[in-house]
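The complex appears here without one of its protein chains, the remainder shown in place.
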């Protein structure tokens, strides 16, 4: 054949469509960009888009379809950890290749997966360190608020261990979980308020998807300001903020490896390309499109895969995996970042940003450069010996 | 008594007392044999052979057959006894979870954390299996649970609901409430069933590699056999006098009381049978799909089951089977062929079906084969 | 010239003298304009240096300093690469606070960013000068802000302000502010008085400081050495805790009613389309969603064409949402649902299909992402009751709105023949036709009404949560529960069911958590229906069969 | 008339429970009374549909009940068949079966059958199946599941079909019958149940005069071997079946008059409230 098939496995309907549709679009844009550049190994890339509809078992089924039926060379996709976990066995069984672009909880390392989002030490831990710092407000008490699934649970488990190591007592940590799609945060916000009467408090939010808007609205209306009780979120980016009136949120924080507001030529080009693409494809609300971290991670992932294929001179999965280690790419985040030679994760810089009135982030803290991922968090017992694959 | 009367009576009675007409038997057998041959096309033929069927297609068909069984179960209560359950997903899921527990334990120490516990228990810092996981490492016990858990739940729930004479939408809504509550419960990680993730990443079933093509084929055939049995069993029920009591129940429950039938027992019987059938379908589904999670208990899933039945033809048995196949087939096809527009297509099909096919697909088929069809299924 | 400016106001003189005693640095500064050197650290990255500048600016009794601080907190302060600091104004030229010169912000100037720590410091710094404002309201909020201050050096300023204060409310706020700083006083009697005063406020925000007095270090020595003060602190804490739990109860009640009205608004339309007309309308949620999107469009429209009135877009959205959703509803009724009367279960299938189409339709038009709908300013924030219970305006508005809608429906159903006709039609369509009810038209109107009310519900929901293609799905189950629990076709039942579910949920939630509370509620619904198999307001007797 | 006889003979064989065991206590009718109603009151939100009603019916008696619309006749049947629980009072079937403690199903098992005022048949079932469902047999779940129609039973159904003249409609859905045909089907179903006590609420409403006559004959045949309670407004019909038996007049929930047809018709109060001048 004269094309190379590439699978795109993102929910275009259901609750996760909010976050995942733009990843599909970015992937298509990147593929178009690569094709315009002559493709890969002289062949054009042919995207195969499927809709797993925010239904975890469907992720497995669609993954199987992409690999067994459409015979794609690689799949870019999944957002929630649970969807990744459900598709994983299929990738292992059929020896497929998945690029996963979202920050996640770690505790996983699969030969068939490349993780282009952050591991906990590339996002969660630095964010908490910041909150505890003088600049971050010197938080002494922590509300760990999340959606009840594997990513928040595991992340909070790591954070709790981390906080313990910093001398924070269990009585100063409150862990609250709500189901996906939870929309009434009155009681929880009242609880946070009450909890904060016990001392300088910060909220660490791993709320995912739809629940963020009602949470922030409630927070704003209840008068809990960022100067009193700052919230740092790990799943709220520019895309999510498009759906919120950002004014009451000013000062609340998010930690990512990329913000649209980062100023560098690569990023400017990336943003422009995306805006032009949205306009050209007539995407809904094309005039207000934004970029965010998982979009950047998708973009990096596709390019790195292309590089690896060209280096391996084949799309054969094992050879590509082999070639992926050590790939570098000049990313919009301002650094030339590298795929770790052993652990399938990117070395990434960490940024902490405050929400501003435009729904963008002002960077208030950042690492000096990319840091290496620790998929096996040192704060979880028994992980000491696990490192590479 | 005229002789013509006797002839028609006997004629009708004769037809009524046979499980299937000879024609229907033939059709059923041919369908089963054809379906049974498909995995061979996957196993025997080389990948590039034009008749080769991908493992994906086989897995898909296997899944559809499980759905078909669930639809059949739902139709038994809805189509025949008029009990509309908007929460049948719970029985499907419980059957699935019961089998899933066994499959999880068969992973042994091959999980990420190499613990004797499933990974999700490890990240919750659990040291031991909770009591309700006891013995689930025995296949036979797990199979017992597959039948018992949905059965007992249905029995208890049904007993109280039917005893209080809860009917119509009130019943539908409380089934929905029950399933929704169960879904929330199972979504909680603390409940001990893997939360949102549910169970996945199975490795073995009865010692065989669960991903091996021949294991898959065997699972497929098992499902086919169970579906066939379920169809015959459901047919036997609906053809019996009990079947007629059920339809009478659907049409006028109070009248039935006055001629001496106690609706409670009949409803409970068919409701529990349906739940068990649904549970078995769920149990067959899990190893083939490779994951069971609480989304099977979501409102949408249960409503979709109702839609399979309605699309296929409520109150017929082959209808729900066809409905489950056709709706899911279209959904699968649309989600890949028209990933951004499939909801339009599917939605439109539902609307058009109701408007133009009031008796579903079976009604349509009957219109084509009008003459003999009335009593075949 | 600077002194001349000061002379204009005796207040400023007093202040200047005061500042002179408290902040020697301030004296050195030129009061009218600000030394560029002083401002320079703002352009750098060193937060501590910035903090020093802020506190110095706060002590400068200088309008321009206040301007700088305000600009800083509103992200209107720019730094040129040479380190010149400029205050930008929307639409107007920027001002150099050091020189007063007006100029355009150079393209290479960067916005000076601040973080929460700086924000807090700015608020504190601004508060000092605001303590002497002419506006009692400004003084009050400044005094309240001072209550959070930990900077003991401001005690004198507070005392000063207190001595001149005439407004009783501000006086007591200042007393509290003073007390909170006096906790650190070396004099046990002062501390005692401070503890007592803080205890009197019953406000939760003083809990941490009071509690810290009772903390023991490793050797078992209390942070507060004086026994008497500690006893007072214990009493104060107890009083605060009592008050907090009172607030908690009142809060739960309010949250319950508020959740109840949300459920009610979500369910009311369904009470008509399903409750009265018997259509199992699975697209009800999508009608809510359309109402919410109409709100979004109204907001866009106002922002575009009537920015001055933008705060009233919600009001304008109400009739629009009603009309649009009613129109959609009527169109659905005429094309699809009218063929399905008498086959209620088929309506489930068809409306499910419709809901998929509507959802995808919105997704294709507006995108899969949520759209932004902001609360108008009069609906943002809230009123504080009992010194700590915030009733947010949007929720209050929704409670009132829900009651209005109920009243409106009640009027329509009981004071026009529409209600009678609709009920007659659902009970016996054929006979209603025979007595002369134009069933087709009534069906269309009734479905339109139900849909329109769903649209109104959508407007309300848009003020609380997401506006996205999935909005409807989140409410469909709850809506059906409410309608069924209340007794199908019973408006009063619907209202009570919604309020009951809302309140119960919120009473359970604090001790069971959101999920267990919801599970408990669902189980209770199942049990409740055992007792009342036809809902709350079940008609009994022969007529039911 | 010979079909009519056949059906009557059939209902006669009811006592020996030939179709599997039916588990109800035998009704003790040693005192010659099959139904006792004593001081029955039924009140609906304060309105007394029955007001201290007392009435008893002897074994083999055919009792006609008449009375104005709303007198409580149907309500009385509701109480007897367990559809409505009395607010106070006692209802006994024979000496030993307390009807107020039994469910509708149990009462039907005990041997009380009812034809409703408004015909209620299973509309989607064929006429044949309606009769089959009503037929006396073990009606619990398991026996029903494994039930096979015996030749004897089929014949019984056929006989009843002939009797109610619905042989030609036997395999069509009962819902399509005309109003009068449904009335007949109801009667047929009642006969198939072989009850000890038959309650007939307006059996001839909507029947032609000829049909009414036939019904009268049928009831006269049943009289003596079965106990019957018949509610009717058709005075000619009542006269034709009451014969010398008792007629009870209900009014406002209690017995207004009782006696032979002639006595009752002559009663001024009955004329006043019911017959009209």
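We call the chains A, B, C and D, going by the order they appear; numbering starts again at 1 in every chain.
One rule holds for everything that comes next: a contact is a pair of C-beta atoms (placed from the backbone, for glycine too) under 8 Å apart; a residue touches a chain by one contact, two chains touch by 3 or more.
FYI, contacts and distances are computed from a predicted model.
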Inset, instruction - One chain of this complex is missing from the view, so tell me which of "Urea ABC transporter ATP-binding subunit UrtE", "Dihydroorotate dehydrogenase B (NAD(+)), electron transfer subunit", "Ion-translocating oxidoreductase complex subunit A" or "Dihydroxyacetone kinase DhaK subunit" is its UniProt name. - result: "Urea ABC transporter ATP-binding subunit UrtE"
Inset, instruction - Name every displayed chain that the left-out chain is in contact with. - result: C, D
Legend entry - Residue among D:205, D:241 or D:264 that touches the chain left out of view: D:205
Inset, instruction - Would you indicate which residue among C:78, C:421 or C:528 is in contact with the undisplayed chain? - result: C:421
Inset, instruction - Mind listing the subunit C residues that contact the chain we can't see here? - result: 416-417, 420-421, 423-424, 427-428, 430-440, 489, 539, 541-545
Legend entry - Footprint left on subunit D by the chain that the document does not show: 44, 47, 67-71, 73-75, 117-118, 165, 176-181, 183-184, 202, 205-211, 233-235, 273-277
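Definition applied: only the chains that are shown with their structure count from here on.
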Inset, instruction - Using mean C-alpha positions as chain centres, tell me how far subunit A is from subunit D in Å, no decimals. - result: 75
Inset, instruction - Name the residues of subunit D that each touch 2 or more other chains. - result: none
Legend entry - Sequence positions of subunit C contacting 2 or more other chains: 359-360, 363-364, 515
Inset, instruction - Within their complex, state which residues of subunit B touch subunit D. - result: 1-2, 5-6, 8-9, 12-13, 17, 237, 240-242, 244-245, 247-248, 251-252, 254-263, 265-266, 269
Inset, instruction - Could you please specify the touching residues of subunit C with respect to subunit B in the complex? - result: 280, 282, 336, 339-340, 343, 345-350, 352-357, 359-361, 363-364, 473, 476-477, 480-481, 484-485, 488, 515, 518-519, 522-523, 525-526, 529-531, 533-535, 545
Legend entry - subunit B-facing residues of subunit A, complex: 12-13, 48-53, 55-58, 60-62, 64-65, 67-69, 81-82, 85-86, 88-90, 93, 107-108, 148-150, 153-154, 157, 177, 179-180, 382
